[in-house]
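Just one protein chain is left out here, and the rest sit where they should.
Our next item is chain A:
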Amino acid sequence: MQRKHLPSVQESTGFPEGLKHVTKEKLTQKSFKSNILDVFMAYIFKFFGILAIILLGVILFFLIRESIPALREVGIAEFLTGQRWNPSSSEPGYGALPFILSSLMVTTGALVIAVPWGVFTAIFIAEIAPKRVRELLKPVVETLAIFPSVVLGFIALVIIGPIVAGVFGLSSGTTAFTASVILSVMALPTIVSIAEDALKSVPKSHREAAYALGASRWETIQNVILPAAMSGVFAGVMLGFGRAVGETMTVLMAAGNALDMPITQFFGVWLPEFFQSVRTLTANIAIQGSDVPWGSLHYSSLFVTAIILFVITFIVNLASDLLISRQRRKIGHE
């Protein structure tokens, strides 16, 4: 019997192309040098590892450092409660309250649209769609996620704005509502992908148990899968909020950027004014940041608003982090 040709290790299936050049001799060349190098590289990588901590620290340090002059001169209370922003006038105002309210308002409006849209889409992708439809939907969501925000802002300006102005009889279409609509498109991919992950992480046994009890597919989704995935879905919503509140270009181009308070009194109750031009925290920094004299009080006051923004996103991200780890624990324990 003829002996079969035995494949060498490298010819055997699946050995990656890129590794064909590796030989035992080369790989195990041992020398004093290679040992020193090994120790040295371990330190190098440790540095790269803790770089993330250093960077976050440096960012915080510089934001605080640059905002100290304004905080000393004006005080944080004025920033948080003042209603007039005009740092460069002879009677300067440093009230960032309109920006804070506008940011929260525009973002909340965006979520009112994006949460049902995103969660239902995620349910469809994760639970309902046949495989081929799913394969089509995922790249669609991914493509939406990579749309440059300036292009979406442009679309809001030329299409959504005029429609809003026409439908609601406004003189200008750049309003908080317009910004909310386009921001919902920006927050959507984040919500869909995190919610989808959460739905998928629910163990198969849950589903099978529900089916065995006679539940329909929808009843299973509604009563078993959604409740089990709830913290993950919330995490997606939080991340979507973080993404939307920090978004600059779309809001800058769609919201009109007026300095007024975005609320109005209606029979003694303060209500948000969605069909009015507003300016968010992000938009204000983008507008004034590029030509403000470095080191001026105005410059410093922009850093105070950046810290306010940073704190908002930090809290939101932390909350979503906690929710995701809760989701993992919950699924893991069951």
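Here, a contact is a pair of C-beta atoms (placed from the backbone, for glycine too) under 8 Å apart; a residue touches a chain by one contact, two chains touch by 3 or more; residues count from 1.
By definition in this document, contacts and distances are computed from a predicted model.
The subunit not displayed here is recorded in UniProt as "Phosphate transport system permease protein PstA", chosen from "Carrier domain-containing protein", "Phosphate transport system permease protein PstA", "Carbon-monoxide dehydrogenase small subunit" or "D-ribose transporter ATP-binding protein".
If you put the hidden chain back, the residue from A:155, A:297 or A:331 that touches it is A:155. Even with one chain removed from view, chain A keeps its contact list with that chain: residues 13-14, 16-19, 22, 24, 26-30, 34-35, 37-38, 41-42, 44-53, 55-56, 58-59, 62-63, 65-66, 116-117, 120-121, 123-125, 128-129, 136-137, 139-144, 146-155, 157-159, 185, 188, 192, 216-219, 221-222, 239, 242, 245-249, 252-253, 282, 285-286, 289-290, 294-295, 302-303, 306, 309-310, 313-314, 316-318, 321.
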